[in-house]
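Missing here is one protein chain; the remaining ones are kept as they sit in the complex.
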Amino acid sequence: MTPEEIIVREKMLGNDAFSQWLGIEPILIERGAVQLKMMVREEMTNGFKIAHGGIAFSIADSALAFASNSHGIQSVTIETTTSFVKPLYAGDVIIAKSREIQLSGKFARYIVEIFNQSGELSAVFYGTVFRTGKPWLKEGQ
Amino acid sequence: MTPEEIIVREKMLGNDAFSQWLGIEPILIERGAVQLKMMVREEMTNGFKIAHGGIAFSIADSALAFASNSHGIQSVTIETTTSFVKPLYAGDVIIAKSREIQLSGKFARYIVEIFNQSGELSAVFYGTVFRTGKPWLKEGQ
Amino acid sequence: MTPEEIIVREKMLGNDAFSQWLGIEPILIERGAVQLKMMVREEMTNGFKIAHGGIAFSIADSALAFASNSHGIQSVTIETTTSFVKPLYAGDVIIAKSREIQLSGKFARYIVEIFNQSGELSAVFYGTVFRTGKPWLKEGQ
Partner (left out) sequence: MTPEEIIVREKMLGNDAFSQWLGIEPILIERGAVQLKMMVREEMTNGFKIAHGGIAFSIADSALAFASNSHGIQSVTIETTTSFVKPLYAGDVIIAKSREIQLSGKFARYIVEIFNQSGELSAVFYGTVFRTGKPWLKEGQ
């Protein structure tokens, strides 16, 4: 496994009970760019019979956390903006694609786009992390 | 029950599987101002052993949906901004307090503050809804 | 002058060419809560004959800067969210009222509401600053 994969798969996702409950699986793990997928289940829907806004947010927030921490420095989310474009339904498979907009000094910014299985854009997420400076891996790991 | 309570308790929360999974309970239902509470469970935490960002977002998004729809007009979330201030842990009881900032025409804006059981601010959520014009209740209901 | 007034009036506004071009005047300077006013001029309008979005943003951003720096620690804006509610016209007098939502550790959050002279809400601004730790005033000043 690459250092990015050790951090994302083992240290983060392996210990992340909520991302596991969501059924999140990585489909790409690179430095600063992580792609995730999951399926919407009935128990994730709201009173409009569409996925609760928290579902698209949660996979996007996981993608942000994994992408920003993949650089090996512990990073915490401080600000996020989320736009809801198109509803998701039970049975839909969500793909979250993160992209690094800026990485320098104390902060980094990412955009995460959420698509359904037909490639239609469902939500747009923009997030800022604070880079604590604390490394994930010991030297030689 | 007041019209606000019919909309929030019966029509919305009563059919909202994900808010039920979260364990969300209303503690105040007024026009444009809803307060909710829930307890953080282990299965809601991430790899840092704190509540996943999606948990605070989800209760805030439910509070936004309930507060904005309480006016009797179906309203959908279009944009949200969330700041993460202080971590939440398994066992913490979260209180979400929504406040209406603006209501007029096609849009309405709300701020939702998320507190832990000690009254410490954990997250700040700011959301905009689009008011579809479609009523929740038939005349005389 | 209070320490807040020395920082806001002398050190900040006194050297802030753009806030002066806008015609910004403080109407309240307290720790963490600053209110400003200015008049919209023809040269501040756009092709729709309403104030350019940058005008409401700019007075809000000045209010954020003044409110957050009033604590005596140099603070820089990192993230802002702005909602546009109601147009402003040439001749309108804008009032910007800031309120501190959170102040602790490295970050602070503020909401700034922009009103016209009739007290109608025109824009809502939500901003996050990073507190650098560097003091504005020397001891004994």
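The first chain written gets the first letter, and so on, giving A, B and C; residue counts start at 1 in each chain.
In this text, a residue touches a chain if its C-beta (ideal position, glycine included) is under 8 Å from a C-beta of that chain, and two chains touch if they have at least 3 such contacts.
In this text, all values refer to a predicted model and were calculated from it rather than measured experimentally.
Shown chains touched by the missing chain in the whole complex: A, B, C. Interface note for the absent chain: among C:Q35, C:S83, C:Q102 or C:N116, the touching residue is C:S83. Touch with the hidden chain on the side of chain C covers residues 11-19, 21, 42-49, 51-55, 57-58, 61-62, 65, 76-84.
By the touch rule set out above, chain A reaches the unshown chain at residues 81, 83, 85-86, 101-102, 104, 107, 109, 111, 113, 121, 124, 126, 128. Residues 78-79, 81, 106-107, 128, 130 are the ones on chain B that touch the missing chain.
Here is the rule we go by: only the chains that are shown with their structure count from here on.
If you draw each protein chain as a dot and join the dots that touch, every dot ends up joined to every other dot.
Ranked by how close its mean Cα position lies to the mean of all protein Cα atoms, the top chain is B. Distance between Cα centroids is largest for the pairing of chain B with C. Averaging C-alpha coordinates per chain places the centre of chain B 29 Å away from that of chain C.
We define each chain's centre as the mean of its Cα atoms; on that basis chain A and chain B are separated by 22 Å. Centre-to-centre spacing of chain A and chain C amounts to 34 Å, using the average Cα coordinate of each chain. In chain C, 81, 107, 128 are the positions where the chain touches two or more neighbouring chains simultaneously.
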